[in-house]
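Removed from the display is one protein chain of the complex; every other protein chain stays in position.
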Amino acid sequence: MTVLSVENLQTHFFTDAGVVKAVDGVSFSLEEGEVLGLVGESGSGKTVTGFSILRLVDPPGRVTGGRILFRGQDLAKLPDREMRRLRGNRIAMIFQDPMMTLNPVLRIDTQMIEAVQAHEKVSKAAARDRAVQALARVGIPSPAERLNAYPHQFSGGMRQRVAIAIALLNGPDLIIADEPTTALDVTIQSQILAEVQGLARETGTSLIWITHDLAVVAGLADRIAVMYAGRIVESGPASAILTAPAHPYTAGLLGSIPGHGRRGDRLTQIPGMAPNMAHLPPGCAFAPRCPRVSDACRATAPEVTETGAGRALRCLHPLTEAVA
Amino acid sequence: MSAPATNPPVRADRLPLIAGLLAVAAVLALGLAPQWASLPARLLLLVLSVFFAARLLKGRMKQFFNGPAAWFAAASLLVLVIVALFAPELSPQNPYDLAQLDIMDGRLEPGGTNFDGSMTYHLGTDEQGRDILSGILYGLRVSLMVAIVATMAAMAIGVVVGIYAAWAGGRVETILMRLVDLQLSFPSILVALMLMAAFGRGLDKVIIALIVVQWAYYARTVRGTALSEARKEYIDAARGLGLSSRRILFRHLLPNCIPPLVVISTVQVANTIVLESSLSFLGVGVPITRPSLGLLIANGYDYMLSGQYWMSMYPGVALLAIVASINLVGDRLRDVLNPRLRR
């Protein structure tokens, strides 16, 4: 059953320097229990996509178009009250920097109990019990005592576990994880990754894993969507994308992962810089950096084409064979 | 929203503007003072003030007038300054001239007339039969004059001390800034009260007290700005060109201290008016012979509880109007001239 279906989502930022189309026509859908890896460079609009689903885009940003169907219900049209009831309850989110997500002056128990009580009329003691269980589930030792601590008494990895525990508190149908491991040490990263994967599988929760690192989602995601300059340029089953990327940008991303190719191969890199979102070129946004660019690319932006086997692509000159 | 680092340094060619501003403010204070300035001189003065205010905001008018509050404040400030400047021509009576007063007209209600009906007291009279409206116009003059003179003098002292401290550095700077910190750690009203307790009342003494209270504020601001400007590359560039210290000081450092000074001194004029009126209200400010707004309010205060509100109410409204309009204009100036001071 489809949990989430995003259709032609558009989120624009109305700044003094002009309109920035941070998300410009993004579509994807997510089945129950499925893990979607949303991949792209910083500034590609992947985080804004996550916030748009939860309607947490701060001004001057605004969702200007498209539909966000959550279990058939259009979130964009939901009244604020109902939207608040969904947040943290049916759809939860984990943020990038665990140092910033927990309120520094409130104890952990306050921040966990309020997350329970925001959605259910339960006693403080019952909410506390739930919090203890959630902390235990994400592997925090002696959770009942740790509840009384302040965030600064935890390490970064522990704080991210607390944030994950908060996301799990109300048994959501969907968790949006926005680069939750980027700010952590490498050893902690893989632990957290494995834990979230296990928990999501255990509870049947769908997961959107936002990251700039294809290697992270390689072992995690069922499907992958690659974003560039506010658009999804390529999407499809994870194994297919990773072994046979069709978009030059995806290929570039894969090429710049160490150890992905055979030993002795040079690491390739994508030339140029991420585009200025306020002044995008008229045609394909990737054109200035693309090795396969033609005049047609610079004139018109390519439309989405279905290429079979659940894959979709925005490119006039796709790679016909895999680059290793 | 853009990064503050992009703020371009003020160019030295704005010095004439700055000098003009200071000159106009100084003459404005004098024009408000006694009957020295003739009518044409005061008219010229008004035109010059408006001209320089417009020059200061050149190219930023739209930003300044961003809402009804800004329009209202600017308009009411202009009206009040005009009224204060031309008080002798506008007021129906000279409230300082005891010969014009008739004790029989004492404590008349607003709209009351004198014995032969030749004069209407639109805002009533006080216990000596003085027309409240005339008292307000002259009182506004006194309040504005005292505040502008004290603020200008304090700014001059503060700028000299601040720049000198920043330039000298070392022990001199430490001692001067300790003095500034000491002065600023005590509330202005307390210091002013003590000085007035020592001096006794009088226009000149109020002005001195108000200068003593304020100078440290400017010294701190100027030193801070000068230090942060001195660190920027263009000062290094000027040094590299072999320019003399004095030239760097006056042509490069000083002009950049001006925007914050304009903002602060505007607000300080308002604060000084409030402080002077408080001192006068307490009976230790201006002399009874030249009442400011604060003293007028104090004089009428005894009658207020018996329902004769007009004697302190109307001067109070005038006081509020002048202080609030200066403060609102100052607030707009802060946003327009000095994005660094925002929030």
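Couple of notes before you dig in:
All chains are identified by letter, namely A and B, in their written order; residue positions are counted from 1 within each chain.
Definition applied: contacts are C-beta pairs under 8 Å (C-beta built on N, C-alpha and C of every residue); 3 or more make two chains touch, one makes a residue touch a chain.
One rule holds in what follows: contacts and distances are computed from a predicted model.
Not shown: a single chain whose UniProt protein name, out of "ABC transporter permease", "Cytochrome bc1 complex cytochrome c subunit", "Acyl-CoA dehydrogenase" or "Transcriptional regulator", is "ABC transporter permease". Shown as candidates are A:T101, A:S206 or A:T250; the residue that touches the absent chain is A:T101.
One of A:A118, A:I188 or A:V304 touches the chain omitted from the figure, and that residue is A:A118. Take chain B: the residues that touch the chain left off the picture are 67, 69, 182, 185-187, 189-190, 193-200, 270, 274, 277-278, 281-284, 294, 297-298, 301, 304-305, 307, 309, 312-313, 316, 319-320, 323-324, 327-328, 331, 343. Considering the complete assembly, chain A touches the hidden chain via residues 51, 54, 56, 58-59, 84-89, 92-93, 95, 97, 100-106, 110-111, 114-115, 118-119, 163, 166.
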